[in-house]
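For this depiction, one protein chain was excluded, whereas all remaining protein chains were kept in their positions.
For clarity, chains are labelled A and B in written order, and residue numbers in each chain start from 1.
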Amino acid sequence: MSSLYFDNNATTMIDERVLEVMLPCMKSQMGNPSSNHSFGRDAKKLIDNARNQVAESVGAYPKEVFFTSSGTESNNWFVDGMSNIYPEGQFFYGATEHPCISKPMQNLKLHGVKVEKLRVKTNGVFDMNELNKLSKNEINILSLMLVNNESGVINDIANIREQLSDYNIIFHSDAVQALGKIPLDFHALGLDAMSISSHKINGPQGIAALVIKNGLDIDPLILGGGQEAGLRSGTENLASIVGFGMACELSQEKLKNTEKLKENRNFFEVEIKLMGATIFSEDALRVDNTSFFGFEGIDGATMITALDKFGIGIASGSACSTNNKEASHVLTEMNVDPDLAQSAIRLSLNEKNTRNNILYLLEKIEHEKNRLKNYASLLN
Amino acid sequence: MAYSDKVLDHYENPRNVGSLDKNDPNVGTGMVGAPACGDVMKLQIKLGENGIIEDAKFKTYGCGSAIASSSLVTEMLKGKTLDEAESIKNSAIAEELALPPVKIHCSVLAEDAIKAAILDLKNKK
Partner (left out) sequence: MNNLPIYMDYSATTPVDKRVAEKMIPFITEDFGNPASRSHPYGWTAEKAVEEARRNVAALVNADAREIVWTSGATESNNLAIKGAAEFYSKDKGKHIITSATEHKAVIDAFRELERLGYEATYLTPEPNGLINIDKFRAAIRPDTVLTSLMMVNNEIGVIQDIKAIGDECRKNNIIFHVDAAQATGKVVIDLEDLPVDLMSFSAHKTYGPKGIGALFVRRKPRIRIQAQMHGGGHERGMRSGTLATHQIVGMGEAFKIAREEMEMENQRIKTLHQKLLKGLTEIEEVYVNGDLDHRVPHNLNISFNYVEGESLIMAIKDIAVSSGSACTSASLEPSYVLRALGRSDELAHSSIRFSIGRFTKDSDVEHTIKILKEKIGKLRELSPLWEMFKDGVDLEKVEWAAH
C-alpha cells in the first residue's frame, strides 16, 4: 500500500523498529515519569534515553532538547516564548515559513510588537539582501526554515548566521522538514533554537521537540507541573517520546542512503518535464525526495483527486492548508503566476517507492492530464 | 533520591534504637531539630565509671539520611571519652555515609545531638 504513497512531507509511515520500542510502553504498566517509585523512575529512564538519541541526531546536548506535542507547538512556543522576554525586540520571519511561524508572528504584530516578513527570491531561496532590514542596535529575533515543506528548498542557515555575526540576534530555524533529509548540526548551524518533529521521520505523530541552546532565556508556552525542566508542562507522552528517540537514531542511517531517492526524483522530473510540467525551485538547492511541479491550466487539487481514484497519495502543497482553496503561499511569495500556482502538486518520496511505482504514477498523471485538458477545452 | 548502600543499611537495620533512663545522673540526653523542619533527633549517652561512653541510644523522626546519621553516631560514640566524642565532626559522618549535598544538614544535626547530649551530662555533674 505504502508504495503508492508519495506524500511523505505530510507524514510518514512509522518504522517497524520504532513500533517495536513503543509497544512495551503501551502494553505494560508504566508509571508517570514524575512519580518517585520504580514505575515512574523506569519511565523517566526511557525518556532520558530518548532525549539522548534525539540530541545525538541533531548535534545538540540532551539538556537542550525539550519535548513538545508537535512542530506547530515548537514553533508557536519559540515565537510566544521570545516575545515575552523581548517585547521590545524586532521579530523577522521568512516569507515562505509554515503558518505555525507566520501566524503567531502576525499575532505578535497585532499586539504591537515590531514584526517584519523577509522575502525570498523567485526560486524560493532566502534573499540575503533582506538581512539589511535587521538592526545592529537592537535585538533581532529571526526565524527562517531550514527546508521548505512544499518546494524542498534548503536555506543556507550557517551562512546567514555568519553574515549576522556582528548582530545581536536570536536565531531559530524550523527544521521539521530537514531532519532525516539532510545532516543536522544544531551548534554548527549557529542556531539558538530549532524545531523538529517525529512523524516526518517515520516516528509517531503527536511528538516533537524544540531544541534550545543552553543558556537561552525563553518563557514556557504551556504551564503546570513543571516537566521538561519547567519549560513544557504536561505528563510526558512516554510511548511517543520513546518512538521519536528511535526514529531519530534510525534517521541517521537513512541519511546515508539518499542516493536512491535522488535518482528516483530526478528520473521523475525528467519525465514530467517532457510532459510539459514546470518544476518550481528547480535551480535551487533542494532536498532529495521532493519535487514541486504543475501543469499550467490544470488545477492541482482536481488532479490529486483524480489520482486518488488509482490509490495514489500525493499532495497539492501543504496538508494543513488543503481546506482552503487558495494557491500555495510559497509560490505566491516566489512571484509565480497565480494560474500556474493553482496547478501545483507536490511529490515527496520515501525509500519504499520503487521505479515501477513512479512509472505507474507518471502514467496516471499523463492519462489524467490529457483527460482534464480535453475537459477544460470543452468548457471553453 | 539515590541513597548510598551505607545509608540504606543503617535505615533498614538501625543500630541502638531505644531510650535510656533520662533521670540517671550518668545519662546525657540531647534532643535537636523540630517537627516542622522535618527532623527531630534524640540521642542519649551513658558514661561508665572509667569516663568512657559505655552505651548510646537514639530515636529519630526524619528522612532516611537522618535516621542513618544518628544510627551511625551511636556506633561511633561507644568506647569514646567525652572529649573524643565532642571532637566528632559532621563531615566525618557525611563522608562515611556518602550523603548527597541536600542531606548534609542531617549530619550537622547529628553533630549537634552529640554536643547537646554531652552538655546535658555535664550540667548534671
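Things to note:
Just so we're on the same page, contacts are C-beta pairs under 8 Å (C-beta built on N, C-alpha and C of every residue); 3 or more make two chains touch, one makes a residue touch a chain.
Since the model is a prediction, treat every value here as computed from it, not as a measurement.
Residue in contact with the omitted chain (choice from A:M82, A:L184 or A:I304): A:I304.
Taking the complete complex into account, A:Q205 is the one of A:Q205, A:T278 or A:T332 that touches the chain left out. Across the entire complex, the residue among A:S70, A:S83, A:N155 or A:S173 in touch with the chain not shown is A:S70.
Remark: the residues of subunit A touching the chain excluded from display are 1-2, 5, 7, 10-14, 19, 22-23, 26-32, 34-40, 68-73, 75-76, 80, 98-100, 103-104, 107, 197, 199, 204-207, 221-227, 233-241, 301, 304-305, 307-308, 311-316, 318-324.
Across the interface with the omitted chain, subunit B contributes residues 1, 3, 11, 14, 17, 19, 31-42, 59-64, 66-67, 108-109, 112, 116.
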